[in-house]
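Rather than the whole complex, this shows some of its chains in their spots.
First chain written, first letter: the chains are A and B, and each begins at residue 1.
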């Protein structure tokens, strides 16, 4: 953690340093997902050797993390509300038979960032701009006219690399407030015998989610203190030209934040609007962690399609590690 | 199309003939998805040769097919309603700055079968039973206690085979009411130089969706007349031991149905509750069709994870063909 707290000037300098605007053309809307090239996808598919599929999604239901106690206001993020439109009890009661079919149906009311999810590039603004320099007013009450999550619909495929930082540090879970550094990531990769490279999808385990699940209580998880990425990982991310990064915490970056008062989630200020980095949050990595620990293989084919909701600034996803 | 209309007795006989209950044990909840084995996934991954990802999802928005005119009542299936919880215009207006971050957020109200979707095994009942013989009362207003879509969370991966029936029949779109037979499927596969085998995910193109998109109007699509699977394809499906089947229509099977009055979607009566067959509907296959026509390769790695909403009887999906 830096000795002195990050100031707005620090952020301004970081914005200049890490700015990828224009890198993939003036009309690009997917940012670092461009790093993944067809040859990377081909190579990633070659990593499938066991035929095993591991889901990195929490189930979406009332047991999710939203609504837990936290100092952070939820602002409308509830757990998904799944409601039936027709049921098997309707069927049993005979009230569907006039339709000639006994069928159930359902609907969900779901904040797009209520569970395992992608932050789209319309999610965070830097001053009045979003990714690639678009005006933040492109995201109105009707949705994101630029950088909507639907633009990623055929992009979330590549090599996945799992970095089990907690395991390498021989702890069940990193402490809240622990700021993961680029060096931590490098050391973890080295311990796993993998090298992160251009176009990869990097998934990082802090162990925090498993600790909350073991406790049977999400209090403190949504927006509370957490281990997570240090601001200085921006260097590591930029250098490695990764496609996306994800973690098992609510918000990827370390909390309390490394910034002075009035600056919330400074790492997000840079990653999304300035670098164009798609981020995954609330990833459930326990099963993946066990499997990788068992076979000592920390790379795999990663497929985590967003639901292409037009103009959305995030999306639930069921990310799959295929080994 | 059969000379005589299917009766309840015909369905009863079909239910006996195609019943897979117990085939994967008394507690199975995913049915024919069990056909796909690890070696099939490994082999499917080997099909990735171009590093090209093709999405089979329609975008989810107000331009979807729900609400179009149709003789079929929608019963609560609306197009997804995407609403912003915070916006870039909030950011621009300065009203987010007290939070220390300028971020947008959003929510969706989405019938789970409103767009490109999987029918889960809790979706259709045969009399008082669901797949594997479970009591239909397992699907209550609180959701599906058995066969919820979340049970498939690491299952929707395997070899995809695309059968472009319309193309092989040299038409832009099959006529409404055209009943695709098992022979049609075989002939299409042969023309494409592929063989469907155990554990495959079969995606069939009728061309109907593209015709509606070209017309700029979904009228007649949701529940209206359509080309689709004949009841007799049950033989072909059972014989080939496929994992799942999907199509570009609203409801997979031919409409008007081949059944007498009072029996709606007879093929569904058998496929879902009796065979345990997961089905995909409203798949957007135009891009896949072009690509396959161009390279003449009709097989690929198919990854189409459901969003694991606990107790859901269906799920939106962004199915990916990876070639």
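Here is the rule we use: a residue touches a chain if its C-beta (ideal position, glycine included) is under 8 Å from a C-beta of that chain, and two chains touch if they have at least 3 such contacts.
Remember, predicted model here, so these are calculated numbers, not experimental data.
Participant: Report the copy count for the entire assembly; 2 chains are displayed in place.
Facilitator: Number of sequence copies in the full complex, not just those placed: 4.
We take it that only the chains that are shown with their structure count from here on.
Participant: Cα centroid separation between subunit A and subunit B, in whole Å?
Facilitator: From the centre of subunit A to the centre of subunit B is 27 Å.
Participant: Applying the document's contact rule, which stretches of subunit A touch subunit B when the two form their complex?
Facilitator: Within the complex, subunit A touches subunit B at residues 37-42, 45-46, 48-55, 57-61, 63, 75-77, 80, 82-89, 91-92, 99-113, 122-128, 130, 135-144, 150, 153-155, 157, 261-265, 268-269, 301, 303, 305-314, 316-320, 322.
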